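Missing here: one protein chain of the complex. Every other protein chain is in place.
Chain IDs A, B and C follow the sequence of writing; residue 1 opens each chain.
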Amino acid sequence: MSHAEHHVSSIKLLAIIFGGLVFLTVTTVLTAQLDLGSFNVPLAMTIAIAKASLVVVIFMGLKWDNKVNSVIFGLGLLFVAVFISFTLFDTLYRGDLTNTTKGTIQDQVLMEEGLQSREPAPSTLQPDHTP
Amino acid sequence: MSESASGTINYLSHDKSIKSWLLTLDHKRIGIMYLIAVSLAFLAGGILALLVRIELMAPGETIMSADAYNQAFTLHAVLMIFTFIIPAVPAVMGNFVLPLQIGAKDVAFPRLNLASFYIYVLGALIALGALLVGRVDGGWTFYTPYSTSVGDGILFVTTGVFVMGFSSILTGLNFIVTVHKMRAPGLTWNRLPLFIWSIYATAIVQVLATPVIGITMLLLFLEKFLHIGIFDPALGGDPVLFQHFFWFYSHPAVYIMILPAFGIVSDLMGTFSRHQVSGYKFVALSSVAIAFLGFLVWGHHMFVSGQSATSSVVFSLITYLIGIPTGVKVINWVSTMYKGSVQLKTPMLYAIAFLFTFSIGGFTGIMLGVLAIDIHLHDTYFVVAHFHYVMMGGNVIAALGGLHYWWPKMTGKMFNEKLGKIAAGLVFFGFNLTFFPQFIMGAQGMPRRYYDYLPEFQGYHLLSTYGSWVLGAGLFLILGYLIASLVNGKKAGLNPWGALTLEWTHTTTPPHPHNFLETPIVTRGAYDFHLAKDLFASGEEVSEVVTSTTH
Amino acid sequence: MANPHSDHPAHLQHHFVSSEQQFDAAKMGMWLFLVTEILLFSGMFVAYIVYRTWHPEVFAKSAELLNPFLGGLNTIVLLASSFTVALGIHYAQKDNKKGLVINLVLTFLFALTFLVVKYFEYTAKFEHGVFPGAAFDPHGVSHGVDYATYNIPYARQFFSIYFVMTGIHGFHVLVGMGLFTWITIRALKGEFSSAYYTPVENCGLYWHLVDIIWIFLFPLLYLI
Partner (left out) sequence: MGDKGVFWLPDAMSTFAGEVDALFWFVFWTSTVLFAAVVGAKLYFMFRYKRKDETSVPEPVHESKILEMAWIVVPTVLVLFVFLWGFDVYLRMNTAPPDSYQITVRGKQWAWEFEYAEGVTTFTEMVVPVGRPVKLTMSSSDVLHSFFIPAFRVKQDIVPNRYSSVWFEATQTGEFQIFCTEYCGTTHSGMLAKVRVVSEEDFASWISEQSQDLPPEQLGAQLFAQCTACHAVDGTVKIGPALNGIFGTQQKLSDGTSVLVDENFIRESILNPAVKVAEGFQPIMPAGYSSMTPKQIDGLVAYIKSLK
């Protein structure tokens, strides 16, 4: 084990990061009030990732830490990504062959009821959520 | 040259009070406590298996009602998987052997280690508590909505599995840190015994996968208790999503079960062939690769579940990719014997039996990974036979090899070699007789989890039941002579198998409470027998306990 | 038994060779633990994403019932607590006991604030029948919001996910408060110094992770 002095982050650096985090929080709350169409989600997520990165790299000191800890953290994120993306392979493409249907029976019933009552069905009741 | 060390105290003798055992922080004693606990779990699960097999000797009711049968196979699986096979090798042999093999005084976090043990016991008791409140039904897979619609026993089982998950996580975490930070001077990654590599790979899976079964069990609990509507289709939830959650853990869990077996077999093959393990680097790194790839294939349990064809195709393709490193490993183990010096002691017999049974498990796995064939074979006895060939023929047979291999080090006593060989034969024969007929009846269409069945399948079921008796006899024989060895076994030498790993060359038998009298300094790889020729020149047991500075 | 290290500090456990090894091991163990925490939450994120892609309109509408300003306030409270924890470690490294204790107490108070705000958010929903699970039955009118109009298919899923996610997160905050109480007591006893502050460091890491989880929960549940 090579002996290295532990890194000490200066109060100034910590304060700057804290300021940045508060700024980003205010930004994300304000931009969420605007209607940016399909940009709302990516923007909010980008800001969240930026905030989380600041916390991990500076507050948690990963920047100065043993590399193996970065690898561990990275692997954790990688497998979260695997979990999400491989599940989406199913849920986004459910019913791509004839062995099962895309929508549920409940949704179909709701839609039929909506049609029969001849009122415009709330958009939320559409059974088919094609990706 | 070993006599000067024999008079020292060892970890068993230095304090014999009950309290010193229950509160011990010594990884070796914790390993022994796990050994006792998982053996009890194995016994309970095994008795249930025998009962299930007897019930299936004839169609219709033989010895129990349909409800009793359904609970018996559910409990058999829950006990065998969560309380026996997942902790078996990592927690028993990993605990006992890992710090010794890497030349450490203990694991990195001894208190956490003891806590893991008690968390395991607590979880197992909670799961068993289900028996007191009601039926435990639905199979170990807990598929919704059946699991949320039947009995309250499921609440206890999910809680128990949740709690035992913590034990598994903490053990894995402990081992990863130990392997990274506690290796003896000179013990580089390239010199590590392959058992360490495999336990390390297992630990990665334990840490990354187990939290997901935690959240899955929690959500299942809430689904049953509050009806949150995530998994229950009557409330708009999706049962297939539950299967994704469940298999995200439970497929990697298969690698928690099999990777440690790879490690044991590698060690046994090297030691009993007195030969460098063929393709050492490949065997080592492929364990880690398999650990990671194991996370990408869970959907092959769901080819007929109604998941999208897109995901079935992706999962099927990756399933093959994981088959290849596994296959190459088998070839490596076989070729380790090539031009070696093979000694057929009891532990080696298990390693050789493993190559046979695990290969069948592997090849049938390839068959199940083929999309079109799996549609026919899914949820039949073919699958039952396949996973028993992997878990029992893979893990348990290897674990028995490991148990016999390390038994002298753990207890200081030799078991009866002749009985050992007979028992190994019984286990091997009984195992194949139990499970091979299941492949055939499965392919013929016999579905799994069937209490009653069509008369045309009875012949296979009979063979299988007879096999289970032979297997049971073999296992009880092992239990018998191992216990007998504690009483009247021959005193074990320092290194009865002629191994080169540190637990044999640098410790007394049984080991000192602090493992090593002096920190070992490692100068060669775990299987570099050709660099240690002088140690074997006398033909006597080799040990470097006292003269640690020369090597 | 020869011990090569003549100076053996009180905090060094016998099976470690040096303080440095012990510190590294503890920290690595902590990072591994954090990864298990991330994967524990990942299940909830998967559930959220799956149901959101299936029913985006329901999720957008249901989110209207959450108050982004209270959520935002709580975000800033948690960020501040992360800041004070980082300051605490800084003071520990500088052997400044007073600075350490003050910042640990501040962190505890921020955590408490977070839970108090959460309490008001929860009770405001419970009053109108917004519960997780079978009891979900939004009704009544407050601040011009007619809760009954939120009783639409799959709103139950949104609120179940909301309550389970924030509930598990809140539980972690509670555990964090316990940890900080313990660490503060040890700090008051003067157990920490620039030579040994591993528990402070590790509790800090845990707390930052709780903060990070919230950084994601906040926009996902309240904003988008």
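FYI, a contact is a pair of C-beta atoms (placed from the backbone, for glycine too) under 8 Å apart; a residue touches a chain by one contact, two chains touch by 3 or more.
Because the structure is a prediction, the values reported are computed rather than measured.
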Partner chains on view for the chain not depicted: A, B
Touch with the omitted chain, as defined above, among B:Y143, B:F225 or B:F436: B:Y143
Selected from B:T210, B:S287 or B:S316 as touching the chain missing from the view: B:S316
Selected residue (touches chain absent from view) among B:N10, B:S39 or B:Q276: B:Q276
Residue of B:I30, B:A130, B:A253 or B:I352 in touch with the missing chain, whole complex considered: B:I352
Candidates B:V240, B:V254 or B:L482 - the one touching the absent chain: B:V240
In subunit B, positions touching the absent partner: 66-67, 70, 137-139, 143, 145-146, 149-150, 233-234, 236, 239-240, 273-276, 278-279, 282, 304-306, 309, 312-313, 316-317, 320, 323-324, 327-328, 330-331, 334-335, 337-344, 352, 355-356, 359-360, 363-364, 366-367, 370-373, 375-376, 378-380, 440, 443-445, 447-454, 529-530, 532-533, 536-539
In subunit A, positions touching the absent partner: 97-101, 103-106
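Quick note on the criterion: only the chains that are shown with their structure count from here on.
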Gap in Å, rounded to a whole number, between the CA centres of subunit C and subunit A: 17
Rounded Å distance, subunit A centre to subunit B centre (Cα mean): 36
Set of subunit B residues in contact with two or more other chains: 180-181, 208, 212, 236, 238, 241, 244
Residues of subunit C whose C-beta touches two or more other chains: 17, 21, 24, 28, 32, 35, 38-39, 42-43, 46, 50, 153-154
Subunit A contact footprint on subunit C (complex, rising order): 17-18, 20-21, 24, 27-28, 31-32, 34-35, 38-39, 42-43, 45-46, 49-50, 53-58, 61, 68-69, 72, 75-76, 79-80, 82-83, 85-87, 90, 93-94, 152-154, 204-205, 208-209, 211-212, 215-216, 218-220, 222-224
Of subunit C, residues touching subunit B in the complex: 1-2, 13-17, 21, 24-26, 28-29, 32-33, 35-44, 46-47, 50-51, 132-135, 153-154, 156-157, 160-161, 164, 168
Subunit A - residues contacting subunit B, complex: 1, 68, 75-76, 79, 82-83, 86-87, 89-97, 99-100, 104, 106
